[in-house]
Structures are given as C-alpha cells and as structure tokens.
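Missing here: one protein chain of the complex. Every other protein chain is in place.
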Amino acid sequence: MSFNTFGRMFRVTTWGESHGPALGATVDGCPPGVRVDEATIQHWLDRRKPGQNKYTTQRREADAVKILSGVFEGQTTGTPVQLMIENTDQRSKDYGDIAETFRPGHADITYWQKYGIRDYRGGGRSSARETAARVAAGGLAREAIKALAPGVQITGYMVRMGEHEINRDRFDWDQIDRNPFWVPDAQAAETWAGYLDGLRKSGGSVGAVIEVVARGVPAGLGAPVYAKLDTDLAAACMSINAVKGVEIGEGMSAAILTGERNADEIFMGNDGEPVYSSNHAGGILGGISTGQDVVVRFAVKPTSSILQPRQSITKSGEPTQIITKGRHDPCVGIRAVPVGEAMMACVILDHLLMHRGQVGEHRGSIG
Amino acid sequence: MSFNTFGRMFRVTTWGESHGPALGATVDGCPPGVRVDEATIQHWLDRRKPGQNKYTTQRREADAVKILSGVFEGQTTGTPVQLMIENTDQRSKDYGDIAETFRPGHADITYWQKYGIRDYRGGGRSSARETAARVAAGGLAREAIKALAPGVQITGYMVRMGEHEINRDRFDWDQIDRNPFWVPDAQAAETWAGYLDGLRKSGGSVGAVIEVVARGVPAGLGAPVYAKLDTDLAAACMSINAVKGVEIGEGMSAAILTGERNADEIFMGNDGEPVYSSNHAGGILGGISTGQDVVVRFAVKPTSSILQPRQSITKSGEPTQIITKGRHDPCVGIRAVPVGEAMMACVILDHLLMHRGQVGEHRGSIG
Amino acid sequence: MSFNTFGRMFRVTTWGESHGPALGATVDGCPPGVRVDEATIQHWLDRRKPGQNKYTTQRREADAVKILSGVFEGQTTGTPVQLMIENTDQRSKDYGDIAETFRPGHADITYWQKYGIRDYRGGGRSSARETAARVAAGGLAREAIKALAPGVQITGYMVRMGEHEINRDRFDWDQIDRNPFWVPDAQAAETWAGYLDGLRKSGGSVGAVIEVVARGVPAGLGAPVYAKLDTDLAAACMSINAVKGVEIGEGMSAAILTGERNADEIFMGNDGEPVYSSNHAGGILGGISTGQDVVVRFAVKPTSSILQPRQSITKSGEPTQIITKGRHDPCVGIRAVPVGEAMMACVILDHLLMHRGQVGEHRGSIG
Partner (left out) sequence: MSFNTFGRMFRVTTWGESHGPALGATVDGCPPGVRVDEATIQHWLDRRKPGQNKYTTQRREADAVKILSGVFEGQTTGTPVQLMIENTDQRSKDYGDIAETFRPGHADITYWQKYGIRDYRGGGRSSARETAARVAAGGLAREAIKALAPGVQITGYMVRMGEHEINRDRFDWDQIDRNPFWVPDAQAAETWAGYLDGLRKSGGSVGAVIEVVARGVPAGLGAPVYAKLDTDLAAACMSINAVKGVEIGEGMSAAILTGERNADEIFMGNDGEPVYSSNHAGGILGGISTGQDVVVRFAVKPTSSILQPRQSITKSGEPTQIITKGRHDPCVGIRAVPVGEAMMACVILDHLLMHRGQVGEHRGSIG
C-alpha cells in the first residue's frame, strides 16, 4: 500500500484531479479471465453520479468510463486494467479567491502546508470526484469476486442522516434502491427528504452514517496481525473523503457490552457450517472472517462547503470570511454509499486472492 | 504493509506466539543515530506488563526486552533492530479442551478455518501478548521522533469503561499516571475501581474506549489518498486485538453535526502559525495533519474469556459449553492504552519519514 | 514493488498493450514542485521513438505523451502523475496465425500457459511498446533528480552489437548522439551500420550490450540488504524486455580478478571527498553508492521476430513453422538505450528519496 495505492494483491492506484482532463484507476493484480466491459463498470458509476436528483451536487458529469488496457475480447488478461473517466463539466470560472484562501474544514490548508503547491480548482486531488475512480475499480472487483466466491453480495445503505436514524425494525433490503438516500426504511426515506430539502434551501449541510454489509463471505479471509480483514476495511473506509469514524459489528458500542453479551455463541448449522446466535463481531474474529455477514459502518462528516459564513485566513495570513457558493451537496454521505460498497468489494477480493495465495483451497474443516 | 508488517518506511514486523519461546518485533527503516538502549524500551513495556495490579491478568511475565541487532554503542545504525521478549511464564497445563473446542468471541475458530492448524496454547498468535512487541517498537519510535520532531508528545488514556464515561470537565493530564486505568479524571478512577472489582469477582468482563492524543505534530504529515494520516491511524488501531471501532476527532458523532458547527474556523496565531477555533477534525484535514492535536479513539470489546458459561462447538462439530478458567482480564482495554500510544508513535514516525522523503523540509508557508 | 509497479517511494506502474487504445505510466510519490511539462517528457520519448531510421522497426507512432494529472501550472503537485501515450499505428491486419501459434523466443506461449488468455495483437503487454511508458516516467524522474541532486548526469550507449565491441580507447562522449546506435566510438558506428544493414536485408537479428552511466551521484545512496542500489539496478534492467544479463562495474569479469586487483584503492581528493584509483566496483560498495560513476551494463538478446523459419507448435499442439513477416527490428538493443537511461533515472530518484526519508541530510563526513 503506497500513497495512492490500495490493496496488496488487487492493487488499485487512483489518479487525477477534479478539474484536470481525466481521472481514473490503475488496477493491477486482477485475476485473468474475468468477464467485464465498460457497461458493467458504468452501471456502478451511474449509481454514484452527481446531479441525479436535487439532493446531490448539480455538477453534470457523464462519468463515462473507458477501459484502456488489460481487457481483451471481453475478459481480463491478468495485466493492469486502466479505467479512465474524462472530466467534462469543468466550468470555467474565476478561482481567484479559492486559490488565495483556505476553506475551513477543507484540505486546502493542509495540501498547501505539505506540498507548497495545490491544484485548487474544485478541490483538486482532495475532491470527492476521486471516489469515482474507486467505484470503477470496485465494479471490476465485483466481477472478479463472482468468479472466486459467487455467493458474495455487497450492499451499502444509510443508517443515519444527522439527528435522524433508521428504525431497524423496519429494515427492508428492497427499499434501498427505491429512494435517493439508499435507506432501508421507507418511513425514514420520507422524513429525510423533507429534512434535507430544508438544509439544501438554507445552504447548510449534515453528516451521515453508512453501513456496508457483505453477505456470503466464506470463513477464513483475513490475516494476522496487520492485514486483518477488519484492519483493511477500516483503512479502506477511513481513506474515503470526509470519513471520521469506522466501526466493525458492534463498533464503538462494544465498549459498553459485557463479555457475556458480546461473545456470539456458536452452534452447528444444518449445512455442516457453524452458525452463531448473534453477530456482535460483525463477521470477523481475530481479523479473520467467520462466514457471517461482514458488517462495517462509517461516519461521513458534513461538507464544509456551505452558505453560512465561516472565519478563515488567506495564504498571506490575512483574516477573511468564506461562503462557498455554487454547487452544493447538503449531505455528501449519500454519494458515499456506492463508494463504501466499492471499497468493501476491493478489500474482499484482495483477501480472497491473498488467502488463495498463501493457503490455497485447503481449510480446517469442522465436524 | 504485509500480513504481519506495519508501516511503509518505519516497518514493524511482529512475530511470536503466546506460549512459544519468545516473541518480538523486527523493525526496519529506523533512522540511524537514534540514541536507545534496552532500558529506554523497557520503560514502555513495563507500563503494559500484566500482573501489576489486581485489575489485569495475573500472568507473570518479566517482559524483558533484548536488542539483538541494529544498535551499536547506544545508537541505531540504520539497519534492522530486532527486539526480542522471551516468554517465561508458560504454565505447563493441559490444553486438551482448548485444543478441541472453540471459545465464542475468540479467534480459535477462524484460525482453524483459515489455516487448518493453530497454536492453541494461550491463544497462540492471536494472544494479546503480541501487543508487547508493538509496545517495544513504539518505544523505539518515540526515541526516533524526538530527533525528528522534538515537540511531539503522545499520551493515551481511557475515556470509557463499559457504561462509565469520564467527565471531560474534570480532565487532568496529571491524573493519567496516578491510577491503574490511565484515566484523566480522578473521580472516575475511583468509581471504576469499584466497578471493575465487582466484575472481577463475578468473572465477567467489560469493554473500554481509549483515546490517544499526539500533541506537537507538525502540519503537513499524511498523504492522499490511501496513505492518509487518519487512514493509517485507523488501520493501526483496528489491528490491535479486540478493537471494533476507530474514530478521528469528532468520530462517529461527526454524522450528527451540521457543516457550520463541524468546520473548525482558522485564525493566525501569534507565532505565525494558523490556529483553529475548535478541533472537530482531530488534527487532520484531507488526510494531512493541521498542526493541531491529533486525536484518535478506539473501542476495545470485552474479553470473552469469562466465567459465565457460553455455548459453543468442538472441532468435531459437537455442541459444548465453555467456561474460561484461570487468568482473567476483566477489562483488557486497560492494557490497550500503552499499545494505542505505541501505534500512534509508529504511525507518526512513519509519516515523518515519508514526508521528509517525498517533500523534504520545504513547506508552503502562510503569511 | 508489485507486478507492474517499480520503485518504493517513486513508484512507476506501467499499463497498456501494444494494440490497445493507449498505454502509460501512473507515477506516484513524485516530489512536489518539480517543473515539468509534456514537451520535457516528449524529448526523451522522441529518442526512443521507432521508425526514425532504417535500423529500427518501421511502426509509425507519434508517441505523444499527455499529462493527465499531478501537474498544475507547470509543476508537480505531489499527487500521482498520469502519463498517457495513445496508440495510433495499430495496423488492421489478420492476426489469425499469431493468435493460434507460439513464436519461439517470444512470451506468446508463457502468457498463454500462465493466464489462459493473451492479447496477441503485436505482443500485447509483452511488446517493447511498454518501454515507452518507462521512458516517459524516466523523463519525469530526470526533472525531479535535478532538484535533489543537480550534478547527476545519466547517459546510456551501446558497447556491443553481436560480435562487434567498441574500442574503449576511442571512447568519446560526444559521439553518442551522432549516430543511430548511440555508440561512443565513431569508427564502431560506421562498421556497425554496414553490419546491421546486412542483417536487416537478410531478415536476421542480433543482440547488444548497453552500458548506462550515472555521473555525479552522491555517496550514500542505497541500503542493505535487499534494497541495495545494485540490487535495484539489476531488477530495473532485467525487467526490460529481452534483457538476459546485468552487470555492475566489473560485472561477470569480477570472477576472474584477484582481490588485489579488484579492490579500488582510496585517496583523499582535493575537494575533501574520497577518490579512488579505479572503479571496478561500478560506484557501489555494500549496496551503497561511493560517489564514483555508477556503471551498469545489460545484454539484450536478438529479437526472435525474424524471417528465417523456426519450428514451433500451435495452441492445439500441432507442429508448425513460423516466419515473422512485417515490421522488423534487426537490433532491438538500439531502442533499449533510452530505456536503460530511464530505469537508471527512476532508481536513482527512488534512492534519493529513500535516503532523504530515512537519513535526512546528515552524512558521515570524512576528514
């Protein structure tokens, strides 16, 4: 894992800035023989695409992916897959003030302090546009997973928007695709729509919590000590823009539980595989998957590109007040759902390959 | 970062099992000329050492570190530093039942499913003893940091034990070393002592939340996109045994905030460096340090080695009931404090070296 | 270093096939503030470009590089630099026989055996076209080196073509750019021209030895044990298509020398830096640069795309005879010269950054 590379065997290097000619993902280590074409990957990009409804930024990007290498006659060849997305909606505008001032809560100031130079147009490298490349890579990962572990199903959804949480008693997988927030709770979807509308009009913003679940993950993925499945998921999620917290299973609440309540009891299932009385562990014990649902959750902070004035300074150290006009994303967490799914897909595939590499098909059997 | 290696330039590979002859850390990439000896590192190991009070496991380990390489005449030479800790208290006992059954909430079952073989003695590789090696490596990292960024100060403490939280209004740095829980709140220390005593007697266990703060970290550490400072901290903390959640700054609560509240406003400080009105960001923007305190928090689940009987299965798939007798750690979170500090030290040093490597001393100046 | 990535801090991932839409290099870890534009990099690509004279393949490629990311207002920003070269001369032709048969001496058969799929058009990923991406990355590396170690000068040249060797007594740096073979010996250039003309007409091919020298490399670059400067140079050169041997300094001939002759004696130079009586070591001792010229040499085998018929088999295992018609490169070694220079540049820069990262500016001084 290097500065802009994620993964050990399935290695994704994203590149590109918000307002440069293009951005993309260089994907190395993909297994050969995976059936994939641009349409397959486009499907996932379309889910993340901005400007699809009034709740996300009005930037209009086709986000059309091109496969430049590594795929031949509809199959991966085992060589690097270059996934490129051209930037088309780089509105010409005067960036003068953004170039000279630092927006509170943005990477403006730290990029400047670190590098002494920054591409300030649209946030440059720190723009959420970078996540389009992740979604493209995740689309490829999903196809590769199908070949290695066909039962795996990866689904993300929102469980919190600001003060509003879903009601888990109303949890319905089928609702997720039926509302603009990917909320598995029809009633929450309605409430949140009104709430977000208000925020949008007032030029405010709010945070969110996303949950991503991988069902059908075989037991045995992961590795001690620093390549634990949960370690890699935590890194994957924390690397997404604006994420400030990551949880596996019980997450931070594990601190409140007693050992008696927290330890998921084990039984033999009818199919000869172990089953568990509960899933406080989020499908991971000792860094290795148990065969239960792998459950990760992450918090996305509210965007600081807001209409309310905030105090800041300029490059020359002068105090100034900042209001971010223009496109506005009242809850960037919404678009983080497909990104979280993509990261889960990349991590699962990486661990499938690592496991096959080190251990092969052999597993300790029970019963 | 490989299976048992952490870090990119300052690379720590831990090795060893709970009941093997020894365990340790192979540390590669340490700068030369760092003054260090066994006593310096022993100081940190002694903080983590079990059996120091009635609140932690009664295993008696000297945890005496030996430096086998990479240090010459009291200074690192730039070559690998081997830090070895011999295991001395490997009580001879009959492991028969542990070998054949899987403890709920333990890595027993997943190690078996993954590898088809496991060193079941004391948890083998998944034992918390592995963290002694991290603490040793962290001790070395602290000395190296002193040379590169002398102002850095790393301190960990508990902020929650089960249902009990500290009162931040009573926060007192000086209290941390004065109680067995590293709690910065004298009153909490007292309450928790009684609470934990009860748990210990009943054979139960409870989780905890640890906060680790690095003060004096220069602005500019970190890197987009997958080597963000917060990404690496999240991986570092999640890789610690029993950790289920990691937060930076506001953490999961960032989801609840509005953009207005969350964006820390920026001002010029008297020393010509930017200062901030608040630190919701936890000292990191866009994956790069701001110069504010770097704040990370992680939740440790309660140990599942408890006296209450739990339902499980044997290797042959038979149902069984498990009670963990013997040494018992009612709140493993306590010993996670020095471990969290060690991981913070390793991450900070790694990023100091990476930054110096890529960027050198040059920084974008303000004002 | 992963499958298609070279380097540790300055990491170059090349991607793309001979007859796909494009190929390129994703360069991560470049220092910020390096002045570079497309013209700077194009300069080096033009040196390698095929079809410039009758001695190299007649494929007509503009090899025009586009910088898609990581450069802003003429300077690198410290984020990934995407260097893309579009393929334009993908002659439409019937690949039927190449698709079904394996050319002796080519990667056709091994790619098939490994992956079960191969992009056979023009050699796909195993084509020498991949080296264009290296040259582009090397062009960027050269600019970065200028900022870190301005005295470094990297020059490659041919010292052998088949049976013909240069005469070192006639060595003249100025000759290198004056002949199509980059030979530092005017007389050899003439002889070789006639020799190669004959080979070209007969449809034969021949091998070559390239020497690359880096002058002005500061002492202290490299690292024990597996990241030695010579280890990395050996890997860099051996990774170039068709290379079968790599030598540092005396190279294979070091085996013939006695210890007395081989040990370069050390003296103090007038500028207070050590000087040596000779350079059998090729500028590297114990894997670390001495400050002398760093000298690497590699042998390029003759291309097996020749007009003489060779015996082979088809995918279905049937015997067949192969003649490679069409474009023909009688001495592929010629175009390997700029490639060797590029790899030297990448390795030197990588080690400059690694050294600065681990050690900083501090060095052991003499005298």
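Per-chain residue numbering starts at 1, and chain names A, B and C are given in the order in which the chains are listed.
FYI, contacts are C-beta pairs under 8 Å (C-beta built on N, C-alpha and C of every residue); 3 or more make two chains touch, one makes a residue touch a chain.
As the structure is a prediction and not an experimental result, all values here were calculated from the model.
Participant: Pick from C:223, C:294 or C:344: which residue touches the chain that isn't shown?
Facilitator: In the full complex, the listed residue that touches the missing chain is C:223.
Participant: Touching the missing chain, which residues of subunit B?
Facilitator: On the side of subunit B, residues 2-5, 11, 13-17, 20-24, 26, 28-29, 32-33, 66, 68-70, 72-73, 75-82, 84, 114-119, 124-125 touch the unshown chain.
Participant: At which residues does subunit A meet the chain that is not included here?
Facilitator: For subunit A, the residues touching the absent chain are 9, 29-33, 78-79, 224, 353-354, 356-360, 362.
Participant: Which parts of subunit C are in contact with the chain that was left out?
Facilitator: 1-6, 8, 14, 102-107, 109-118, 125-126, 130, 160-163, 199, 204-209, 219-228, 230-235, 237-239, 241, 243-260, 262-268, 272, 274, 277, 280-282, 284-291, 299-306, 308, 310-313, 315-317, 319, 333, 354-355, 358-359, 362-367
Simple rule for what comes next: only the chains that are shown with their structure count from here on.
Participant: Mind having a look at which chain is the central one, using mean CA positions?
Facilitator: The most central chain, going by mean C-alpha position, is A.
Participant: Copies subunit A and subunit B touch; is their interface built from the same residue numbers (over half shared) or different ones?
Facilitator: same
Participant: Could you work out how far subunit A has to rotate to sit on subunit C, using CA atoms and steps of 5 degrees?
Facilitator: Result for this pair is 180 degrees.
Participant: Measuring between mean CA coordinates, which chain is farthest from subunit C?
Facilitator: The chain lying farthest from subunit C is B.
Participant: In whole angstrom, how far does the Cα centroid of subunit A sit from the Cα centroid of subunit C?
Facilitator: It comes to 38 Å between the two C-alpha centres.
Participant: Just curious, how far off is subunit B from subunit A if you go by their C-alpha centres, in Å?
Facilitator: 26
Participant: Two or more other chains in contact with one residue: find those residues in subunit C.
Facilitator: 29, 32-33, 78-79
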